[in-house]
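All protein chains but one are shown at their positions in the complex.
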Amino acid sequence: MPEITYLEAIRQGIWEELDRDSNVVMLGEDIGGYGGAFRVSSGMIDHFGTGRIIETPICESGFTGAAIGLSFMGYRPIVEMQFIDFISCAFSMITNFAAKLRYRWGASVPIVVRGPSGAGVRGGPFHSQSVEMFFAHTPGLKIVVPATAADAKGLIKASIRDPDPVIYLEHKYLYRRIKENVPPGDWTVPIGKAAVRRTGRDLSVITYGAMVHVALEAAGLLEKEDISMEVLDLRTLLPLDRESILATVRHTNKVFVLHEDTRTCGIAGEIAAIINEEAFEDLDGPVLRVTAPDTPVPYSPPLEEFFLPKVSDVVAVARKLVAY
Amino acid sequence: METKVIMPQLGESIAEGTVTKWFKKPGDKVGRDEPLFEVSTDKVDSEIPSPAAGIVTRILVEEGKTVAINTAVAVIETEPAAVAAPVAPSPTAAPVAPAAHPAPAITTEVDKKPAAEVRSSPLVRRIAREKSVDLSSVTGTGAGGRVTKKDILGAIEKPAAVPQTVPPLPSLRPAQPAVVVAGALGAERRETMSTMRRAIADHMVMSKRVSPHVTTVFEVDLTAVNRSREAAKESFKNREGFPLTYMPFIAMATVRALKKHPVVNSSVDGTDVVYKEYVNLGIAVALEGGGLIVPVIKNADERNFLGLARAVRQLADAARTKKLTPADVQGGTFTITNPGVFGSLFGTPIINQPQTAILGIGVIEKRAVVIEDMIAIRPMVYLSLSFDHRVIDGALADPFMADIKKALENWEDQ
Partner (left out) sequence: MTNERLLEIYRFLLLNRLFDERLQKLYRQGKVVGGLYASTGQEAISVGSALTLQPGDFIGPMIRNVGSLLVRGVDPKDVIRQYMARATSPTGGRDGNLHFGDITKGIIGPISMLGSQIPVLAGVALGMKLRGRPNVALVYTGDGGMSMGDFHEGMNFAAVMKAPLVVILENNGYAYSTPTTRQMTVSSLADRAPAYGLERITIDGNDVLQVYDTVGAAVAKARAGGGPSMIECMTFRMRGHAEHDDMAYVPKEELEQWRAKDPILRFECVLVERAVADAAECDRIKESIRHQLEADFDSVDTEPFPDGSSCLGGVYA
């Protein structure tokens, strides 16, 4: 089994699902002959044709609405946002139309809205955002955030098969930076299940997306100081895997949350609240947060580096929490 | 059958309506959907059709009156022949929902009595509750002295922890029988400390942590005291029934010096120094089988020599026969301890908190001393004073000691 990139894992997952189920279609801008801005759909239109790979005008709300309509006709559409930042243009279509259909009159909307998310590539304020919390407050949606190539493939396949609307946030920083063996065959990863990426004894960091790699690097450094840090990769933000969150709290008793998203009303706040409600008496210290500051994502390298949580930030907070 | 006519909600944001006109009066017949009354809201004026056919029996809201939506405004007695349209349940009368929002699962009781001023964590408090550990007895190594998970787990693994508060009359009985076990280097006997031992241990540690101790030692010639004691010894014994010891002399000299140097008779409270106008003199008594207790002579400064001598004797007896009351061991302002009875030359005693100093008496023995370039044999004693350097400097402590020395060496002058 050769190593493949995170990007290739997504492409393979979509390809396999297009192959497996003729109801799977993809809509988006420049996804035809060009293969998509990041080449996720490279080669697909030649193989599957224009009836499956539907290149659209620039209209995020329009083609997201059309994907909802296609799902009424029995399709399982994948909607590509060229950059996930543009998903805001389809906000009402996702939160008002797609998310509420099952609740209102029982209609299933098996769409996947996916696109490159996150910072670290000098994209500036409109090509670097973390949009998860725009949607995490909307019942009816699911949000997945793969951090590894295996998860990228397993989760895209699970998302396509899911009967509810799923927002699949792929981190563009990871696209070609990580490479790994992906389990062979029809590999899926269940939505709503977190994964312990590294076990630890003294404290836990709960994180997701690109920050999983930052957390793992920090854990390696902390080990040299005899600090053993557990790393929990959430993988799904909605619904949250409360059991795994509480399990790591009960295991190490000291927890902090790390995310690239900005601080106020980031998922860390929700996780802290869950721990407070359900595992208060398992805490041997406060639930801390390591996050980006409350600003848009800036462009210039020194600014963006300042903005993003770093390994040194994680190490510093871990030391502080261990000493607490 | 009666049908209630209600004030309709004429618009989503409308909460009330005003009846502007009744088209029917009580006793009138009304047809279904026949205009019955007129309503005015801040959005619209509307004619309201009757919900049922029948006789208007009562008008409940007069013209000009404003009532909340869904309020009954009239009653219609429907004709028996009329289609029996059951009255719709009003939306407001919809079945009461069970709690839709589950309360957060709080499964634990709140600690009724939080451990005294000990910083810890929710986890540590839970473990303390479950394992019956007094948190105040666990030494915290976390930030700001916080008791961490490691600390309490360590304390549970090791022998039981020590309570901070000193029980007035602790039992000497060990909490558990001694156990002889094979240690790494041979047989060892492990036994849990008695309650008193734990109290003492904790108090000593606390005192050493709280007060920077400095000890100063003075040598005192007891020739004058001895002369006075020898002279009174016989008659004293006959009169009081117990021997006259050196203690009342030293106590007397100490009390007087304390009156002259109030800082030595003080205590520290936060950033305040509390000077005591009274002298409650504690005298440490070693107990048989180990342990130590400090009965207190209340208002020692108001007693004469004989009164002091009697009090010393009385409290020492009570201590040894375990007849002290809690009041007898509380409220001391200064303490005298006497390691000399065991032969110690002098001690460096630990301050009995929250006092600021303690006087130790060494062994009284004849020594060769030089007096005016001649060697003389004199009954001598070393008096040591451990004092709290936070509030007492050497320049304050030594004059206090010098005064005691002077009083004792010139006893006849008193």
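In this document, chain identifiers A and B correspond to the written order of the chains, with residue numbering beginning at 1 in each.
The rule is short, and it goes like this: a contact is a pair of C-beta atoms (placed from the backbone, for glycine too) under 8 Å apart; a residue touches a chain by one contact, two chains touch by 3 or more.
Fair warning: this is a prediction, and the values are worked out from it, not measured in the lab.
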{"item": "Chain not shown: contacting residue from A:Leu70, A:Leu232 or A:Leu288", "value": "A:Leu70"}
{"item": "Option touching the unshown chain, where B:Asp33, B:Glu63, B:Glu188 or B:Glu219 are the choices", "value": "B:Asp33"}
{"item": "Options B:Ile6, B:Ala155 or B:Leu383, residue touching the unrepresented chain", "value": "B:Ile6"}
{"item": "On subunit B, residues whose C-beta touches the chain left out of the figure", "value": "5-12, 14, 33, 41, 43-49, 51, 69-70, 83, 85-86, 88-91, 94-98, 100"}
{"item": "Positions on subunit A contacted by the hidden chain, ascending", "value": "25, 51, 54, 56-57, 59, 61-75, 77, 92-93, 96-97, 100-108, 139-140, 142, 162-164, 239"}
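To be clear about the criterion, only the chains that are shown with their structure count from here on.
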{"item": "Subunit A and subunit B, separation of their C-alpha mean positions in angstrom", "value": "51"}
{"item": "Residue numbers on subunit A that touch subunit B, as the complex places them", "value": "253, 277-278, 280-285, 323-324"}
{"item": "Interfacial residue positions of subunit B with respect to subunit A in the complex", "value": "104-106, 108, 121-126, 142-143, 146, 148-149"}
